[in-house]
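Heads up, one of the protein chains got dropped from this complex, but the rest are sitting where they should.
Up next, subunit A:
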């Protein structure tokens, strides 16, 4: 028996899907489908998405979170995803890592948000070992007190997903489509966006990050690489909640918001 087979004995299997430039809507729809309809573990890495896209959490309200006028004018796609958490604008310089697990395959982790979050922090501590003061701070990955990774989760009866968007690099212009949210982490203090976030590229090579992430996951799971086109279509039957908001919806929201603001000013 080889050393690798001995080493992997007892580890649960995890399918590894490596993507590059896949549209974020396609990635999220796939993740929701696999969470709900698969009984296997999955690690999905998407090395950048194709076009700048705004992605809101399940309860996100466009009028509160987005500069709707600019978003509509510039035709920026807006997606509402099936997980919780906040709003991000993603593009080719965002690296996505998603982990979908059966709770029984990660028995030391309770299927609750804080427990899953702590487990992820420990996993990424291995990835960023020796790199400039990495930590999980509240629910963000930071170097020092600057955020470079945002997290979100969805938890079902027996499975959960923890997915992260890593800011490899970002455009200041794109950030201007987002409003300052009402709920911010305490450690943010009063900082504006440019003082709050940092670029991962200033700390680690992109390919090194991906390789180290795969290695870190491989210390807990037996990884098997799977191509996107091998993923069974029969996973497809479920009620999706991830969706692209239409421009008409956004325009109607803007119109209502403007009307309410006008009335309150006159009042």
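Quick note on the criterion: a contact is a pair of C-beta atoms (placed from the backbone, for glycine too) under 8 Å apart; a residue touches a chain by one contact, two chains touch by 3 or more; residues count from 1.
As a convention for this text, contacts and distances are computed from a predicted model.
Student: There's a gap in the complex where one chain should be. From "Protein FMC1 homolog", "Glycine cleavage system H protein", "Major facilitator superfamily (MFS) profile domain-containing protein" or "NAD-dependent epimerase/dehydratase domain-containing protein", what does UniProt name that chain?
Tutor: Going by UniProt, the chain not displayed is called "Glycine cleavage system H protein".
Student: Using the document's definition of touch, tell me which of A:27, A:83, A:98 or A:174 contacts the absent chain.
Tutor: A:83
Student: Which residue, A:129, A:156 or A:215, contacts the hidden chain when the whole complex is considered?
Tutor: In the full complex, the listed residue that touches the missing chain is A:156.
Student: For the chain left out of this view, which of A:108, A:227 or A:248 touches it?
Tutor: A:108
Student: On subunit A, what residues meet the omitted chain?
Tutor: The missing chain touches subunit A at positions 57-59, 82-86, 107-110, 112-117, 139, 151-157, 160, 183.
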